[in-house]
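All protein chains but one are shown at their positions in the complex.
On to chain A.
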Amino acid sequence: MASAAELAKTRARRDVRNRWLLSAPALLIILLAATGPLLIVLVYSFLAPGAYGDVKWQFSTDAWVSVLLERDIFDDTLSIADAHLSIFWRSVKLALGTTLLTLLFGFPTAYFIATRPERMREVWLFLITIPFWTNLLIRTFAVLEIIRNEGVVNKVLLATGVVEQPVQMLFTDFAIMVGMVYVYLPLMVLPLYASMEKLDFRLIEAGYDLYATRFKVLRRIIFPLVKPGVIAGSILVFIPSLGAYVTPSILGGGKNLMLGNLIELQFGQGRNWPLGAALSITLMAVVMVALLAYVRNAGDSEVRHG
C-alpha cells in the first residue's frame, strides 16, 4: 500500500501535468498567432525590400533608419523624416484626444448606468453594446454620412441659416476624432461601469456628510475608487486608437494619415515590407512606453493616497 506521502506526491505530479495539458491550447494559440508572427515581423524589419513587395533575404538596417530619417536622393545625406514624425505626432495626439474624450463622455454615462435600479442597468448596458453588432465599416460610413458637406449636420446648419457655406468637417483630424470616439466609447464605458458598480454609494453620502461638495466628492472619493476602471478603459481605447486604420482612411480621406495607414502604405503601394515591419514594431514600442508610463503614474498616486 502506498503511503500518504507517496500518494500526495503522485497527486502533485498529476496536478502539474494536468495544468500543462489544460493550458496547452491557449499556449499553442499564443505561440502560433502572437509570438510567432511577431518574430517574423521583427526578422522582416532587418531585411531589404524586394522589387515587387516581399523581402530580399539579406541583412539591412535601412528600414530602421528610415523610420525616423530619410536619405536625400541627390547627395545621400540623412535628415529627419518630417513626414513620418508628423504622422507619429498626429497618431499620438489623436489617440490621446480620443482617450480623453471617451473618458469625458464615458464617465457620466457609466455613472448614470451604475446608479440605475438593477434591472434597468442591464437594459442600458445592452443599449451601449448595440453598436458592436454592426460592422465597423458601416458605422464609419454612417459618421461620414452625418458630417460630410451635404450631410445631416451641414443641411441643418444651412437650413437654419447658422452658416452660409457648408462647414468642412470631413477629411480633417476632427472627423477622425469624432469617428474614433464614437467607435471606442463602449470600450471606455464597460470597464468604467464594472468598477463603478462595485462602488459603495454610501461612501458618497459619507463624503457629502463631511462637507465635501459634489466636485470634491467626485475628485476625492469617486475618482480614486474607480481608478482601476479608468486605467483599464484608457488602455482599451488608447491602444486601438493609436493603430487605427479604417477610421482615419475613410474619415481622414487618405490625407491625414495615422500610423496604421502609414504601415498599410508600406505593405501595399510602397512595396517596402521591411519599413512596414519596422513601423509596426515602433508602434508597439510607443504603446508599451505609454502603458508603462501610465501604470507607473497610476501606481505612484495610489501610494500617495494611502
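Convention: a residue touches a chain if its C-beta (ideal position, glycine included) is under 8 Å from a C-beta of that chain, and two chains touch if they have at least 3 such contacts; residues count from 1.
Criterion: contacts and distances are computed from a predicted model.
Its record in UniProt calls the unshown chain "Spermidine/putrescine import ATP-binding protein PotA", which is the match among "4-carboxymuconolactone decarboxylase", "Spermidine/putrescine import ATP-binding protein PotA", "Electron transfer flavoprotein subunit beta" or "ATP synthase subunit a". Which of A:74, A:133 or A:211 touches the hidden chain is settled by the complete complex: it is A:211. Mapped onto chain A, contacts with the missing chain fall at residues 200, 202-203, 205-213, 216, 220-221, 224-225, 305-306.
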